[in-house]
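Just below is one structure, and these are the notes that go with it.
Missing here is one protein chain; the remaining ones are kept as they sit in the complex.
As written, the chain order gives the labels A and B, with residue 1 at the start of each chain.
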Amino acid sequence: MAIRIENGEVIDPAHGEDRVKRTVHIKDGKIVADAGLDATVIDATGCVVMAGGVDIHTHVAGPKVNFARLMRPEDHRYEHVSREDGYERSGTGGVAATTFTTGYRYCEMGYTTIVEPAVPPMGARHAHEELVDIPQVDKAIFTLLGNSEIIFQYLEKGEMSKINEYISWIMDATKSYSVKIVNPGGANMWKYRADIHDIDQKLRDFDTTPRKIVLAIADTMATLGLPHPLHLHCNNLGVPDSYKTAIATAEAMEGRPLHLTHLQFSSYGSSGKRKFSSEAPRLAQMVNDNPNITIDVGQVLFGKTTTITADGPFEYHLHKLTGSKWYNGDVECEDGCGVVPYDYKRKSFVNCIQWAAGLELFLLIDDPWRVYLTTDHPNGAPFITYPHLIRMLMDKDFRREQVEKISVEASSEIPLKVLEREYSLYEIAIITRAGTARRLGLEHKGHLGVGAHADVAVYRIGANYEEMFAKPAWVLKDGVVVAKEGKVTRQVFGATMYVHPARGFADIEKDLADFFESYYTVNINNYPVGLEYLPRPELIPCQVKQND
Amino acid sequence: MTAVKQAENTTVTEHVVCPFCATLCDDLTIHVHNNQVVKVRNGCALAKGVFENAHKEWATPRIGGKEVAYDSAVEEAAKLLAASNNPLIYGLSATDVDAQKKCIELADLIGANLDNASSV
Partner (left out) sequence: MVALQLGGAPAATLGEVKNRADLVIFWGSNPAESHPRHFARYSGAAKGRMNPKGRKDRYIVLVDIRPTPSVKYADEFIQIKPGQDFEVLTVMRMLASGQRPDADNIGGVEVQTLERLVQRCKDARMGVLFFGQGITETRGKHQNSLVIYQFGKEMNRHSKFLTLPMRGHYNVVGSGNTMCWQTGYPFAVNFGRGYPQFNPGEFSVVDLLKRKEPDAALIVAAEPMDHLPYEAARHLEDIPTIVLDPRETLTTKMADVVIPVKHAGVSVEGTAYRMDHIPIKMRAVLDSPWPKDDIPLSTIIERIKEIRKEEAKT
C-alpha cells in the first residue's frame, strides 16, 4: 500500500524541517523516498504534517491502573465509547479509561506510541495482557526496580556484576523496555509504615540508601546499553521542599544520563504565607545547566482525576488529607502502589501553585529537546487534555485568561504571571514526538525521514490550537489511515517494544532460586513472562559501548 | 523442560499450577500415564480431585441431547445467540483470560448481559 501526503507543511524537527512544503511518501508501512505514481494521494492543503505523537509517560495498563478503573465506577458512568458510533469495541472513559477506549482516544489526538512507565515485575504479565487490548498505538512498559530487595541485597555486598545480571534477567523476564524508579527505598520503607526523606537516609532492613540505589541502577543501565536512561520519580515527591530532593538527586548523578519524570510534582518550596511555593524556576535552571538531564512535566490541570502511583506512602497521606477512597497494594520483594481519587480546584491555593509550576517548567527550560509534554496521566490530568495544554503553551493571551481564573492569592505569588514565551508549532512537535522518541532511543519514530515508521498525524492549521490538536484531519499508523477528522476509522494493533540485554555478568541462578524460595510466593519457574504474551513483539537493540 | 517423559506413555510435569481455588498453588508435580493423572505431588485433596478425575466424564458436542458434529454445535450456538434479544453470558471464573476476553467481545457484539461469580 502506498500513500503520498501532498501540499502539507512538514514539521520534522529531527531533520530541522520547519513548515517545509513537501510531499511525504509512504510505502509498506515506512516513509520512503518515492511512493510511486499509483500511490493514493492525501491532499494536506492548509495542514501541518508531523510524525505521530510519542507519549513517554502515561499510566494506561497494569494492576494499579485496573484498580483505578475498579474503584471508580462513577468515573465511567457518563463517558463511553459506543459500538453504535462505529467503534469496533465499546468501552468507558472518565479519567481511567478502558483499554480499547484508551487506544482510540490516543489515536484520535494523533498519538501513535505510548509508554506505561511503572509496572512492578510481578505485574508485568498483567500489564502485557492489557497492552494486547490497547489498539491503534505501539506500546512498551518500564519495570519498577527502585525497591527491589534482590538489588538491595547485592548493593549491601557491593556486588555490581550481580546487579547487572539480575537487571538483564528481569528486563527479559518482564519483556520490558527500560527501568523506572519510584521513590527509591520509599516503597520498601512503607512496608513498615515509614518513608524515606533524604537521599542519604539508610533503609531499615538493608544497609543502603536512595543515592546508592539510583547510582547502581543507572550504571547498570549504561552497562546494558538500554535505549532509554534511568526514568526517575524522586523521593519526597509532592511535599514542600521536594525541589531540594530533586536537585540533590540530580547532583548525585554526576553527569550520568537521567530522565526526571513529572518534575512538576517535585518542584515545590516552602516559602510564602502558606509555606507552599513554586520553585520551578530553580529546577528549570538546574535542567538548563545540566545537559545530561531531560524531564517530562506532569502538568496539573483543574478537574477531577484519579491519582495512581507506585509511591504508596504518598497516596496514604493524600487519602488522609482528602478523606477520599484509598487503595494500597504492596508487592512482595518488589514495590508497592496506591490509588486515590483527587479533584484539582481553582479555588485551592496549593492546586493553583501546582498548575502554575508545570507551566513554568515548560516556559523556563530553554531547550525543548529536554522537556516533554505529559500530565503524568491520570495523576495531573487525563491525557485527553493535551490539546488544551498545547494551547496554553502556544497562546499567551489564552494563558493569561486562565491565570485570571485561579485563586487570587495564588496568582499574586506565581512566577508564571510574567512569562511571555509562546511555543511554536516546531517546538510543540519536539516536546510531543521528536524529543520523546529520541530520548526513548526509538530511531524509527518521531520523525519523517526515509526509513521511519509511517506513523503520521496531519493537523489542519487553525487559530485555536486546542481544536487543531484535538482533531487531526488524518492519522496514519504504519502507513494505513486509521483516523479522520479526529475519529477512528479503522482498528489496528501496534507492536509492543522490548529489549533483550546481554547476559553473562555473573552467575546468579542459585541466588535467585534461594531468594524466591525464601521470600516470594510464586515459583521462579512460573515467573518470567514469555514472548507469547506479546503477539506483535518488536525487539529494540541495546547499544553496548565497546571500549568499556 | 518441565515435562519429562519417564517410561512409555508416562510423563512427569513439574511447577504445575492448580486450577481449583484462588490460592493458585504453582508447585505441583503431576504424573500422567496414558493420558490419565496417576500421581499428584504437593497438591491438597481438592487438587488431587481436579487432576485425578480430569479424564472422566468428558463432555461431548450435543444439540438437544443428541450428539452432533463439533461444528454443528458451534453453528447452532451462533444462531441461537444471533436470534436472542436479551442474552445472558455467565461464568468466566473457571477458565483462562483468553476465554474471558472472548466472552466480553461476544457480549459486546450481541448486546448481552455479562456476569461472573463475583455477583453470586
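Convention: a residue touches a chain if its C-beta (ideal position, glycine included) is under 8 Å from a C-beta of that chain, and two chains touch if they have at least 3 such contacts.
Please read these numbers as outputs of a predicted model, since none were measured by experiment.
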Selected from A:4, A:69 or A:377 as touching the chain missing from the view: A:69
Residues in chain B touching the chain absent from view: 2-3, 11, 13, 15-26, 30, 32, 35-37, 44-46, 50-51, 54-64, 70, 73-120
Residues of chain A in contact with the chain not shown: 61, 63, 65-66, 69-73, 75-76, 80-85, 89-92, 94, 97-100, 122, 125-126, 129-130, 133, 149, 191-193, 205, 316, 319, 325-333, 336, 339-340, 518-522, 526, 530
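One rule holds for everything that comes next: only the chains that are shown with their structure count from here on.
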Chain A-chain B separation of Cα centroids, rounded to whole Å: 38
List of chain B residues in touch with chain A within their complex: 2, 14-15, 17, 26-27, 97, 101, 105, 108-109
In the complex with chain B, residue positions of chain A that touch it: 83, 89-90, 129, 133, 522-523, 525-526
